[in-house]
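Encoded as structure tokens, the structure appears first; notes follow it.
Missing here is one protein chain; the remaining ones are kept as they sit in the complex.
Up next is chain A:
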Amino acid sequence: MSDVVEKTLTALPSLLSLDSQPGSTKLSSTSKLGSLIRGITELTSKHEEEKLIQRELVSIKEQVSSPNTSMRQMKDLMVRAIYCEMLGYEASFSYIHAIKLAQQGTALEKRVGYLAVSLFLNESHELLLLLVNTVLKDLQSTNLIEVCMALTVVSQIFPKDMIPAILPLVEEKLNHPKEIIRRKAVLALYKFYLIAPNQVQHIHSKFRLALCDRDPGVMTASLHIYLQMIQENPEGYKDLTTSFVTILKQVVGGKLPMDFNYRSVPAPWLQIQLLRILSLLGKNDQSTSEIMYEVLDESLQRAEMNHNITYAILYECVKCIYTIHPKSELLEKAAKCIGNFVLSPKMNLKYLGLKALTYVVQQDPKLALQHQMTIIECLDHYDLLIKRETLELLFRITNAQNVTVIVEKMLEFLSTSKDDYTTTDLVGKVAELAEKYAPDNEWFIETMNTVFSVGGDTMQPDIPNNFLKLLCEGFDSVEEDRKLRLFAVDSYVSLLQGKPGNLPQRFLQVISWVLGEYSHLREELDPATVMRLLVKLLERKQTSSETKSYVLMAMTKLCRSGEGVSIAQEVSESYSSSMDTVLRQRAHELQHLSHNLELRTRVLLPGEAGLEPLEVDSSLSFLDGFVSEALAAGAAPYKPPHQRQEELAQAKALSLEPYSLALPISMSSCSITDRQSPTLLSMSSGLSGDSTDLSHKGGSTTLKLDGVKRVWGKEGYLAQREPIEEAQIEVPSPLRSPIQQTETGNSHSPSPAPTQSPEHEPEKQQLASSLFVGLSSQSSVCLMGKSEPMPQRFRKKAKGQSSTSAPTSNSLISLPSTVDHLLCTNLLEKTPELSEVHAAANGTCDVEAALVSHEDSNTPQDLCLSSHLPAELSELFHSEISPLCSTQSLHLSACYVQKEDSLILVIFITNSSDFAVHDVHVDLDSEQLEVSCASDSPVKEVRGCCVAVCQYSLTVKRPSAHVTVAGMVSHQLHIETPQTAQFSYELPLTSFVRPLKVSTEEYGRMWLDFTHDTKQNLTLINDGEEPLTDTLTVLKKKLQLHIVEIIGMEGIVACRLLPDQPCLMHCRLHAGSLAVWMRSSLPDLPDCLMYHCQRSLTEH
């Protein structure tokens, strides 16, 4: 194939004019583009090129804006503009003309116009909105080429908010007689699915049609969507496994038309796509995996040809076999394949073999043993990529016995690597291994020293944090802790005595902290000596102010007496007028301390006592008095940073980006404290940064509209304690279950002894034995170090904890896309069937799917059940009465009634028999709801042919888009044995929503308090004169919201979730849609409500 481009001409300029070139006949070299290109190739310097292009751009600019320019000329201009952009010169003035060309040109120019648009703009570019109408028009065109062009551009870039506008047209195209149109439509929908999954939810059934399409191209295209959906929810598509297997069988068996062959392999891309889908479906699922064994075997056998494309399929096959539930026969064949890859002289295959090995080695360590000599060779490979992948492989097989050799190899690689990304990655891995498997203190400290010096300031900040945490929390034995710390101190003192100037700032910070904290452990070491070393650091120009503040803190801990104090006084003096406020603060502290003997003895002498966790009033309640005084004196109440940001943004005129930069306060405050003191305290103070957000979580039950008082009031903060405790309890255990590991490790038959050829050089043999020690088949179980005979030396505590603050901060920075995603997954979990989604969204409740035993739902009885509603409820709105379940003699139905302050679930128990039914018990339970009995006395007995009514009052514990009550009814009929039946009943969250009547001022105050928020752009109802009012009215009607005020383009709306959880909504017209921002004190409430708003608007 290398002859394909063989005619390339190196002497470019001299040959440009020839017309005999077969390819260049169409491109008259006299055209403007031709002369531009020729002009550029004749130039000698970059500077000249720049001048020429600038001239060209000026000329293009002039012409595109001239009214006399025809579309034909415009097309040529666009091509030239594209060319200039490719050379790296901006031609943004032409973007709008590209859109115009796509709009007004005939097919000829339109094609170039669309191309230019797709090359110039990206998804978020605002000009894209202007393309919507053009696309709409072209989608409706009778000219197939135009339809194709529109679909092509839509699958590349389309504004997310405008998807609803063209969705019906694209959907329609799924039934188009031409397969090319169907295929492009499927890909367009795939694109929509990627950028806004909830928009295409209702067409899942059509995806199935596409999957069954008679044209293989359309079917292949639909697999992209399925791969994506199955990745997100493999459980939902298990039923399709057989179909995918059948398709793969047909493909492998050569049933597709010949055009799909590539190098006489049938549709390789399709095969790979299917193999990926199968591996997702078969993962951790034995029965599903069994369906695919046969076809996998066949794929392995068929792919025997000696070419890249078959290797690509084989590789995917092997991956699939190792991902799904294992079958020994297949594993053997797959292992042989990997072996062939690894041993191949072709670099590409060798690399892929190593990659596959890395992937499977956790399950099958004996494979690494088999190829140990190859692996050793690859360690010294001239291609860094191969070397790197080998290290990755070694990383996976590290254990306590081979850790020193492997870490050595990694550090060796690090010393030669120049790429920041690789350095950061590898440094992290070395640190992880060192923490996990360190054989002794010396090694650990020395390795970490290298990590810090090599990793420099680009490494992940959690490496030094974890290291310090480990030092300070210690592990099992007090004596060991002491030794480790002592060794660290010794090592750092000698480092500082050497050339500390070469050390990165992060490392210096670690050193300062450790010396400050632990240098007293080395008794013969005079604190003044340490102080002098630290002073040297301060004097260096390269030392950053952050490091300096670490140094000053260390000095604060060290200044005890004598010379140390005088050094401290000197230093503090010189920094007490520093421009850096943090430094100045530290210097003042140090100064104060060094001049005050009494304070020193009180603070510093306890020594170890300082390690006890301190009681910290994280709510800052001691400031309450100060704050209320200040407020009384007319000071403005505190606003969290994101609020300030928002107000700033609003103050700007014509802000097109309405919600910019919501700062996650919790994150920032957390990280600052972490940096200063790596103790457990930082965690709770991190949470306290959220105190305003959390204040409502478990808050009092009445609504207080006095926002000022609440922010600083004691009540609010008392309530906040609870969530903190919860967060700490939820910390996941850092130790993963060893049982799981054992299972996977054991699932293969023990390996035969590795075959080694004797002629390898002795040093390599030696390396091999040190690298692969502990990897023999007997010890394969402990390979991952999870169930080592020797317990892990250092436990990692940090990761689990730091994750607890994530959920709170997530809600602060939730972008529209994540909201989409969240909605989608919620929806998929709850209601996988299409019909349900629709029914549920209508406000009626579809319980059919949840029914356990339900025979005759349409008996006339059901219709007149409503007459049995208690008198006090009959006047109110009640939902449709739907059947729940039946036993031999009882039929249960239910509906809910919305009262102003509560929601009543009414259960009708109809006794169809002639006899009385005794001992009737109805038990309700729900994860999301609080259920309490509302009737005076529970129903015990239902007489023959009668209806008994139970009432339950429901409140929401945990919001979700739909909430479910599960229940059980048991009774005795006459003297027969007891009977039971189960049922479940689903309600939309909206049934718990009531209007919240507040004034604009109250709204404003509450808005500040809430930080769980979500933002999304919703469809605007655009059929009237005032779209905003119309839309809000619809929402008001459907969801029972209260419109607080509408001012111009903005409207504010409030509601509450029963009993009293407020949710505020800020709506604003933006670019033809409704930008909604919801806030509440309850974490999931905004997301759930947003979902319902979206539903009711799309339904309208």
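The rule we apply is simple: a contact is a pair of C-beta atoms (placed from the backbone, for glycine too) under 8 Å apart; a residue touches a chain by one contact, two chains touch by 3 or more; residues count from 1.
Quick note on the criterion: contacts and distances are computed from a predicted model.
> Could you tell me which of "AP complex subunit sigma", "proteasome endopeptidase complex", "Calcineurin B homologous protein 1-like" or "Immediate early response 2b" is the UniProt name of the chain missing from the displayed complex?
"AP complex subunit sigma"
> Touching the hidden chain in the complete assembly: which of A:Asn233, A:Asn308, A:Ser866 or A:Thr1033 does that?
The single option touching the absent chain is A:Asn308.
> Quick one: say which of A:Ile272, A:Met555 or A:Leu1028 touches the chain that got left out.
Residue touching the chain left out of view: A:Ile272.
> Tell me, which residues in chain A touch the chain that this view leaves out?
Residues 1-2, 4-10, 12, 15-16, 21-24, 26-27, 29, 33-34, 37, 63, 69-70, 72-73, 79, 82-83, 86-88, 90, 106-108, 111-112, 115, 118-119, 122-124, 144-145, 148-149, 152, 155-156, 180, 183-184, 187, 190-191, 217, 220-221, 224, 227, 257, 259-260, 262, 267-270, 272-273, 276, 308-309, 311-312, 315-316, 347-348, 350-352, 382-383, 385-386, 388, 421-422 of chain A touch the chain absent from view.
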